[in-house]
Every structure is written in structure tokens, then in C-alpha cells.
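Okay, structure first, notes after.
All protein chains but one are shown at their positions in the complex.
Chain nomenclature is as follows: A and B, assigned in order of appearance, with residue numbering initiated at 1 for each chain independently.
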Amino acid sequence: MRRFSALSLNQKLAALAFLLGLGALFISPARGGAVSIRPDELARIVQTEIDHVTTDDLADWIMQGRADYRLIDLRDEKAYAEYHIPGAEHFPITRLADASLTRNERIVLYSDGGIHSAQAWFLLRARGYQGVYILRGGLDEWRDTVLFPVLAVAPGSFEARRNERLQARAVHFGGQARVSTGGSPEPVPVAAAPVPVTAAPVVAAPAPPPGASAPAAKKKKKEGC
Amino acid sequence: MSTTTDTLDQQWAATKERADGFARAAPYTNPYLAGIGLGLVLLSAFVVMGRGLGASGAVNAFVAWVVSLVAPGHAAGNEFLQEYLGDGSTHPLKAWLVFEVLGVFAGALLSGVLARRVAVITERGPRVSVGTRLLMAFAGGATMAFGAALARGCTSGQALTGGSMLNAGSWATMMAIFGGAYALAWFVKWQWR
Partner (left out) sequence: MNAPFFKYGMFGDETSLVIAFAIGIGFGFFLERAGFGSARKLVSQFYLNDLAVFKVMFTAIVTAMLGVTYLGWLGVLDVSLVYLTPTYLWPQIAGGLILGFGFVIGGYCPGTSVASMATGRVDGLAFALGLPAGTFVFAELFPWLKRFFLTGDFGLRTLPDVLGLSHGLVVFLVVLMALGGFYGASVLEGIFGTGDAPDDARQ
């Protein structure tokens, strides 16, 4: 022990660092299984809907080629194989906990409507996941607004540009825009035959459709360096 | 560059300036102790905030704010700046990094006062004039800010913070920083030696 105290300060620090580094070899990170809920906080989040992502936002993110989020499809295998939003990964709710989702990732959940995604949102939130979002309206809304959007009838110049954008976006995702006809309750497709819904390929960032303007996105400010 | 007399005069001026300004300065702290202190501050940021330190982000927020004042449409249309303006619900300067950088100023001032190391001088090598040095400092700042924007952080954000979190991209950035600095050092030696 006398030898140890004879070492200089720097050498003592080095020894300490070495020991702690050595110790790191034998420890493994804690596995968190506990669930904790803060009801008032969750209620506030639900009320303000800051965790909703609109189909417009998601469509933009996909077209911009953003890779800072993970899109999770919560439906069954068959539905996922038939069609899923480009870039979506498939996880049934029961496997969500095991999925390699880190808690500081941005996770966007969707199901057919909003029920399963809302329930999964709650489960993830309770386990401490902070960046969980729900696709508002789910796949149903995606179909209605992105794949088969309804174009405005008798458009003014603003609506005309918007119609162009919607049509281009729909085509981009393998869909087709529709127009409301006079008395018909169902809008009909613009082109002669509706394009069958196929699994759209996962695309790399393509050029945005002509006339597209930057969306009024609910963007949080950057958390960076 | 100039005659021997001029060089010697410059050297003397620089030395005297330093000597006057720092007549009673305390020696710098043991780098390892300072490093431990810094590391603990960084760790406290992780534990309290779940984020690390930074500096260039504050500059980006500042620039975004200024541009949004002078040319709001231009700022809104610029994707890079828009990230720091968000959806407009909070002021761009109400950002964590901006307040952190203000703290850096205060903390450094405190340390400097305690060590009697505060003086108005221009750090430079013996062979350059004040004017040249200030120009180079400005150029260096502009260069670094450009690099930091590209790399998503500077030495504090990437090297220090990302380094301790074993972030792969941060380690790559850190190595590139050291590499670039060593590569160019010989070419700007006239400024420092």
C-alpha cells in the first residue's frame, strides 16, 4: 500500500481508470421490464394530440426520403404482405416489446383505423418510449387522402395546384386521385380504370412532384449539437 | 515577411502584452483533473437531460432567428434554418443550447476571474500582427461553423458527447477533426510559431 501512495496523482488516476475499464468488461446493461405510467402526463399528451402524425406529413417524409423515424405496421402478416406504406416494418403488438426499438427513436405506429395503434402507443409510452407517434386515421385515412385523394371540383387556381399535387402524390404511391361527380355518393377515379393497390416499392428519395410546396408541418425543433 | 527589427518589435509587443495582462495569473489546472471535471459535467447532462453538450447548434439557432427577422419568407423556405425555427410556437433562441452557451460564457468568466486570467489581449504567435490574427480568427470561425453544420456538431457535440456515447458517426467526426487539423497545421504555422 505504501507503494500505491507513492505514485503520482496522474498515475493513481490512470490506475483507477484502468480498474473501472476492466470492470466494464464484466457488467451488462440493465434490462428494463418495469412499466410506469404517469396518467396526468399521458392525458395531457392525448388531449393536445402532439403525438399525431397526419397522412400528409408522413407522405412528405417518405417522399423526402427522411430516415429519422421508424414506421411500424401493426396489422397481421397477410395484410402487411398485401400492402403496406413504403418503409413500414411489420410488428404485431405482442412483439413490440422485443423489437429493437430504442426509446429515443421516433416511432410512428399505424393500423387500419386508429384503435390498435392507439393501444400500442399506450403500451410503448408506459414502457418509457418517448418518441411514439400515431398516424392519424391509420391506413384508412392513408387510402382516402394519399392513395385515392378526392380532388376539388371546379377548382380555382389554388385548388387546381393542390389537385395537381394530390394527383402526383397519389400516383407516386401507386394510387389514383378521384373526383366527386354530381349526384353520386362515391367519388370516381380520374382515369378510366382504378389502379389496383399493390405494395408500393420502398423508394429512395425521388424528386418531389411538380408544384409541391413545403407542407405546414408540425415539426419539433431540432434536438442536436 | 518583414525586417528583423520589425519581427523582434512584434515579438516584444506580444510578450509585453501578455506579461502585463497576466501578471498574476495562476497556472493552468492539471489537464486530467480538468478533463474529469468536464466529464462529470457531461455526465450530469446525460443524467439530468438525456442529452449532451454542444455549441454549434446555438449558432445555427441564432442565425435562423436573425434571418427570420430580416427575411422571414426566405428563412421559412430554407430547410436547414427551418429546423431551428420549428413550427413557430417557440422562439428560436429559447433553445437548450443557446442557454447552455450563455452558461459557458459565465462559467469561463468565473474561472478566469478566480485564476486572474482575464485580460483584453489578442492571442497570436510572435510573427503575426493583431490585424492578421483577427482576420484569421474570423475565417477560422466561419470555416468551423460550416464544417459543424455539415457534421451535425462540433468538438463538444460530436467528439465529446458522441465520443463518450460511443456513437460511430461521432468517432468518425472526431478522427476527421484531428486529421484535418494536423494536416493543415504546417501550412498555418506562421500564425502561431
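A few notes on this one:
Just so it is clear, a contact is a pair of C-beta atoms (placed from the backbone, for glycine too) under 8 Å apart; a residue touches a chain by one contact, two chains touch by 3 or more.
These numbers come from a predicted model, not from an experiment.
In the full complex, chain A makes contact with the omitted chain through residues 10, 14, 17-18, 20-30, 32, 36, 38, 41, 65, 67-68, 102-105, 128, 130, 205, 223-225.
The rule is simple: only the chains that are shown with their structure count from here on.
A straight line joining the Cα centres of chain A and chain B is 36 Å long.
By the touch rule above, chain B contacts chain A in their complex via residues 30, 32-33, 36, 50-57, 76-77, 79, 82-87, 90, 92, 95-97, 148, 152-154, 156-158, 161-162. Chain A meets chain B in the complex at residues 9-10, 13, 104, 214, 216-225.
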